[in-house]
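Here the complex is missing a single protein chain, while all its other protein chains stay put.
Order of writing sets the labels: A and B. Residues in every chain begin at 1.
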Amino acid sequence: MQEPHVSTAPVQPESIGKTKIYNYDPDLSQHPLPPHLSAIPDKESTALGRFLIRFEQVLNWIFRSLMLCAGLGLAFLMFGQIIMRYVLESPFTGIEEAAVLLGVWIYFLGMGYATREREHIHGGVVSLMVSDPVKISLIRLAGSIVSMLAACIFGYFACKYALFVIEKGRMSINLQWPRGLWSGSMIVGFAMMVGYFLLESINEYRDLLRLRRTRQQRECTL
Amino acid sequence: MTLFLIAMLVVVVLILIEIPVAFAFGIGAVLFAYTTGNNISFLIPHGFKTASGFALLALPLFIFAGLLMAEGGISERLLNFVNAFVGRIKGGLGAVTVLTCALFGAISGSSSAAIAAVGQIMIPRMVREGYPAGHATALVACSSVLALLIPPSIPMIVFSITGGLSVGAAFLSTIIPGILLTLIYCGLNIWFLRDNPNIKVEAPLPIKQATINIAKSGYHAAFALLMPLIILGAIYSGIATPTEAAAIAVIYAIPVGLFVYKGLSLRSLGAVTVRAVTMTGSIMAVLFFLFIMSRAMIMEQVPKELAEALLGFSDNKLVILFLINILLLLIGMIVDDISGSVLAAIIFLPIINQLGIDPIHFAAVVGVNLGLGNVSPPCAPMLYMAGGVGKLSLDKYITPTLKFLCLGHLPIVFLVTFVPELSLFLPRLLLGY
Partner (left out) sequence: GEDFILAQAMTTDHIFHASSEQFMENLKAQQSRYNVEYHPGGDLGDWTSQFEQAMQGVIPMTMTYGASEFDGRLDLTWLGYVVDSWDSARKAYGPNGPMLDVYNKILAENDLVALGLIPAGFGSITIRKGVGKVPTNFPEDAAGIKMRVVPTPLAIERFKNWGFSAVPMPFAELYTGLQLGTVDGRAFGPAVEIWQMRDVLESYILTRDYFEHAFWLVNKQWWDDLPADERKKMRAAADQTLEWAWNEAEKIDSDYLNKVRDYGIEIVELKPQELEKAKKTLYAHEWPYMEKVVGPEIMEMMRKIAGIN
């Protein structure tokens, strides 16, 4: 049977895997944002820079693998629970704990990764109030630094709590696994947030310098 | 209370200068807890505990399922199916967009998957057929809200978990408002375009051919149309909790995408999973810091004081509901839908209970209000996303957006507020609520 098609020529949509969702910049009307404004630039000129990029690629591979395992794992685990309950008529009480374990890793890896992709939910009316691109860049840079500082403060308390849980040697009720496995997700998540906000700030700072330079050059030529 | 208002002012300023909403609330919370002399060391553990709830796992799973279906190729089948009904009337393509967003809403828990799936195809198509680009973008952005109103719905999950309500009942409460809004947007779309000479329309088919088209496209969309039945059937027959139903949706969407619709490959499955986790992260960051903020507020009895202030204003149910509506609209403008749901649950739900208003009715009020929040600037993630997909700047689509919202969404907000039957009919029918 032939599939009926809408008359006009089909549009090839971009893969959802590549669509950024909260990464938008209504000021620049660009979606996704140009890479020089997010945490990871697309190219590096210095040797150290290239090394750091390579290092980040390794980290990135690890993060993505963990996210993949946690995401698919959660879906299959929960599905397994339903099967266990109805087919085998024996719910295994540890599944919910394990599901929450995968859940918190999803949440905090996701938060860290959202920072890398500059995909935290944010407002977008600065350009309606300010039009000078240098000023907009400055506001952005200040925002990234403030976010990083906030991530540092919360990361400190998160680590303190996670370590408290680990030191006390608390065990989960059903699985009797160390509670540190759960709270450890916060340490990783906040470390990612701090790190990527730092990189983002550096990139934005360099962008600001570039903007200034081009403006000065333009003023000189005039 | 003064300190609280100052903290909130700081939050608003931070959001206005585009600091991520999550961190704006985090900073506000610490500032507030610190200045009121509360112990801030328990803020993080509280956020972590609240985030570790089992029921909240429905959130990543419903996001995942929606993205999988969008990637799998469901959107084209749904589009073709709807197109077979209304494609050949003037403004029909716009109606296709609206209806497909609503149908997509029955699969996806959030609007973004609808924009990615429907918007990417429909905005270029509408533009090609003579629709003004601003109109097309605004239509996609506004209709994406339907994905929140038709269950499953992430903000409704968040609202009911924060407020301690039944997720199942909250899901049902926004269905009728969602359907009404769908019809209104279809009507508005046609009305806005009535005098536009550029719109191309294909000649209508003879009844027989049209029926064959509907049957064919319905057959091809069958796996997609089955999905909402499976999700809602599992929840309302008591086979599964909403969380488990979300897992069923994911496990269903994977083979359908891989083998039936073939839009999904093993490679893109990986990319979609990472995308779903990242999107969950964006939302959870906001939730996590809002849980912290709410904790700081509750430590200082802020919701209680706000309730007293509001009830001191009037003790008439309708007046209070009207006031709450205005506040929800304001909150919805400044923040996104997720933040709005948490704030509504901690600030207004106690007042609602005190007044003897049905909390499930209020869930629908919150749902329609905060659906608006997602597309009302300054914090309007779905609006900006649609703009990104349509490759337009804000000033090109803000006017048609406001027209759709004021003539379509706003009336629904007040209708839902003052006619409780709209939201309570289905929960009563299906849950004996």
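We take it that contacts are C-beta pairs under 8 Å (C-beta built on N, C-alpha and C of every residue); 3 or more make two chains touch, one makes a residue touch a chain.
Everything quoted here is computed from the prediction, not taken from an experiment.
Participant: With the full complex in mind, choose from B:Leu5, B:Ile298, B:Leu311 or B:Val419 the residue touching the hidden chain.
Facilitator: B:Ile298
Participant: In the complete complex, which positions of chain B touch the hidden chain?
Facilitator: Against the missing chain, chain B presents residues 39, 41-42, 45-46, 49, 53-55, 164, 166-168, 235, 238-239, 241, 295, 298-299, 301, 431.
Participant: Across the whole complex, list the residues on chain A that are touched by the chain not included here.
Facilitator: 85, 89-91, 93, 168, 170-171, 173-174
Here is the rule we go by: only the chains that are shown with their structure count from here on.
Participant: Can you compute the centre-to-centre distance for chain A and chain B, using the mean CA position of each chain? Integer Å is fine.
Facilitator: Roughly 22 Å separates the two chain centres.
Participant: Which residues, counting only chain A, touch chain B once they are in their complex?
Facilitator: For chain A paired with chain B, touching residues are 1-8, 10-11, 13-19, 21-22, 24-26, 29-32, 64, 67-68, 70-72, 74-79, 81-82, 86, 96, 99-100, 103-104, 106-114, 117, 119-126, 128-129, 139-140, 142-143, 146-147, 150-151, 153-154, 157-158, 160-161, 182-183, 186.
Participant: Going by the contact rule at the top, pick out the chain B residues touching chain A in the complex.
Facilitator: Contact set of chain B toward chain A: 14-23, 26-27, 30, 40-41, 43-45, 48, 51-54, 56-57, 60-61, 64, 67, 70-71, 75-76, 79-80, 83-84, 87, 112-113, 116-117, 120-121, 124-125, 128-129, 202, 213, 216-217, 219-220, 239-240, 243-244, 246-248, 250-251, 268, 270-286, 288-289, 334, 336, 338, 377-381, 384-385, 387-389, 391-394.
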